[in-house]
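As you look at this complex, bear in mind that one protein chain is not there, while each of the others sits in place.
We just call them A and B in the order they show up, numbering each chain from 1.
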Amino acid sequence: MTTPDKHTDKPAAAKRQRAKIRARAVNVYYGDKQALFQVALEVPHKQVTALIGPSGCGKSTFLRCINRMNDVIEGCRVEGELTIDGENVATLDPVALRARIGMVFQKPNPFPKSIYDNVAYGVRIHALAQNRKETDEIVRQSLARAGLEQEVASRLNDSATALSGGQQQRLCIARAIALQPDIILMDEPCSSLDPIATARIENLIAELSQNYTIVIVTHSMQQAARVSHRTVFFHLGRVVESGETTQIFTTPRRKQTERYITGRIG
Amino acid sequence: MKESRLRRRYRAERRYRFYGKAAIAFAVCFLFFFFVAIVSRALPAFSQHEVLLRVALPDNLLKNLSTAEGEDANISEGAARRMLDAALAQELGGGGSAHERRARRALLTPLAALDLKRRVENLSASSVSSLSPSLLLPSWSLSFALSSSSERFLRAQSGGEQVADPALSDMQRDMLTALDAKGLVAKRFNLAFFTRSDSRVPSAAGIRGALLGSLWALLIAFLLAFPLGVLTAVHLEEFAPRNRLSALIEVAIYNLAAVPSIVFGLLGLVVFLNWWQLPRSAPLTGGMVLALMTLPIVVVTARSALKAVPEGIRNAGLALGASHSQTVLHHVLPQAMPGILTGAIIGMARALGETAPLLMIGMVAFIAQAPATPLDPATTLPVQIFLWADHPDPAFSSRAAAAILVMLCFLVAMNAAAVLLRQAFERKRQR
Partner (left out) sequence: MLYASLATLFALAGLVFCLHAFARRHAFVKGKNGRIRRDAYSFPAASLTTGCIVAIASLLLLSLSLPLSLPLSLSSSLSVGVPSPFVLAGLCALFSACGVFAFVRFAPPSFPARAFVETVLRVLLLLSSTLAIATTLAIVASLLFETLRFFEEVSPSDFLFGLHWSPQTALFADDIGASGAFGSLPVVVGTLLITVIALLVAVPVGLFSAIYLVEFASSRTRAIVKPTLEVLSGIPTVVYGFFAALVLAPAVRTLGEALGLNVASESALAAGLVMGVMLIPFVSSLSDDALAAVPQDLRNASLALGATPSETAAKVVLPAAMPGVAAGVLLAFSRAVGETMIVVMAAGLAAKLTINPLDAPTTITVQIVTLLTGDQEFDSSKTLSAFALGMLLFCLTLVINAAALLATRRYGARYE
């Protein structure tokens, strides 16, 4: 298991500190109930940022704001400014936006189609390939990057639902990276998987972070410590503290953060 | 992301949503158009034009009535017709030739003479004196229904259109206009539609016989299908062991639900009429066929009602030492009864509208009398609609439309009752 040691490499670190996603005064309401209060944070470029906090504190809600999946929920209202590469997401077209951002869900949700068709679906609707050969190449590459190619290369036409849980989740990751997104959002991707599958996905995340900006919501602090470069601690809809992972876990600035990390709350 | 492609995809999105809305709009518009068409066709059937005539009672009749005590007056149909002719001649003028008399009589319904005969026979001594203040002026003002061609002419005229109706001659049309101008023609609510049974004459045709036939058939269908359906459902849900017989029963019920209704009619024809020699055209036979058709619905709804009874009730009964049968009979079944009844009502509503199987067992004859028992020949409401719709006389097709409205009212009432029943018992359970 590799630890992200990249911040010791100074020139690369300077390049990577550029903010990819920036949130300012984001408030989210479900009907009359407010779920997020004045959230402000920055997600740096090509690094893994973990959102941690007790359940129901708004981490998944914030994640869904980034690719505007909250629009799908009836009665949900998002206020404030959330920019990606300087552009406010509220002004962008959601369909185009979601093609630039990949999302992996808590429970693997492959389509009841073949493995090939699952990965090729996004490619086809956004017309990223001109012909069958190009699609094949994209599918192969995505499966390879997701670490699934060797296992399924011989049975691409089999149903995706026949794969194991861990394989299905990697398929969902392959499906997302087939669109060559800039950002990958992961909402507790390992919570329904066994430890070995979890380990494989965490390795995958480390590899992917070299090319993609990753935001991961996780319940497990150990996972956050293992996998991320930056961590943001949420509590009851507010950002309590955000900073470099090692700093948060060894010398947290806020009392609440310390209480959560040592297990007294959440 | 190419802009043009994105725009195309959004255009496709809008088109897709439009198709969905268009489909729904199509269905709703049809429904609306459908009701308007039926109601507009049915409206003429609810009113009946009548003409007021002064009928002179013949002298010998008056003498009979004034002298005898409580004796009914009896006249022949011919005599009644002559009285009618005299009244018409007095009002309309014109010659006394047989042709002209027939032309005048044709303005009224063909049953006018019989109607008059009946009304005279219902007279008694006391009512005669109340008719006219003195015996010097023995005349009686009565209303007679007009024939359907006369009605058509008057309706068209009041609607402002000129109808060249081949059934009426020019002379007849002038006579009608004259009567109308004198104010002797009135439009009254067609009560005969509800109080009389089928007839060859539209003005005397009503749905009473068909309604009673339907009610008898539904009653018998309910009495047969409800107990048998509930018992089957209880067996399948509570007692049936997992063996091939139970699987066979389930398959049989699924099949029965899918069999076209006309095949049930064929079954009724062969088994009920041919093998068992039950009376043809009777609500009993019709009810039995309808019971077989409603059985699958009752079974399916009863099963889901039984499944919905909470486990706790079963456990409580068993824990108190009641046997399985006793728990089911005393606790589960009463708890599920509202749901079962709802399903039965919905099944009955569907049976009310069934026509095809009843045609097969002969309920398609012309029945002019309401059935007194379930064994008398009868017809049902949907069959009556079918028979009247086929008739060339438009007065009958408008009566068919009116009968449709009556049937739809019954259906709405039954479905509403089922929904209310379900809601009432759900509320009771929550309390």
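Operating definition for what follows: contacts are C-beta pairs under 8 Å (C-beta built on N, C-alpha and C of every residue); 3 or more make two chains touch, one makes a residue touch a chain.
Predicted, not measured: the structure shown is a model, and the values here were computed from it.
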item: Candidate in contact with the missing chain, chosen from B:Leu52, B:Ala79, B:Leu219 or B:Val364; value: B:Val364
item: Sole residue of B:Leu295, B:Val309, B:Ala370 or B:Ala395 that reaches the chain not shown, by the stated touch rule; value: B:Leu295
item: Residues belonging to chain A that touch the chain removed from view; value: 67, 69, 72, 74, 95-100, 102-103, 105, 107, 109-113, 121-122, 125-126, 159, 161, 172, 175-176, 179
item: Footprint left on chain B by the chain that the document does not show; value: 9-10, 12-13, 16-17, 19-24, 26-28, 30-31, 34, 37-38, 41, 227-228, 231-232, 234-236, 239-240, 245, 248-249, 252-256, 258-264, 266-267, 269-271, 274, 277-279, 292, 295-296, 299, 323, 325, 329, 349, 352-356, 359-360, 362, 364, 372-373, 375, 382, 385-386, 389-390, 397, 400-401, 404, 407-408, 411, 415
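Note that in this section only the chains that are shown with their structure count from here on.
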item: Contact set on chain B toward chain A in their complex; value: 1-2, 5-6, 9-10
item: Of all residues in chain A, those that touch chain B in their complex; value: 93, 95-96, 99-100, 125-127
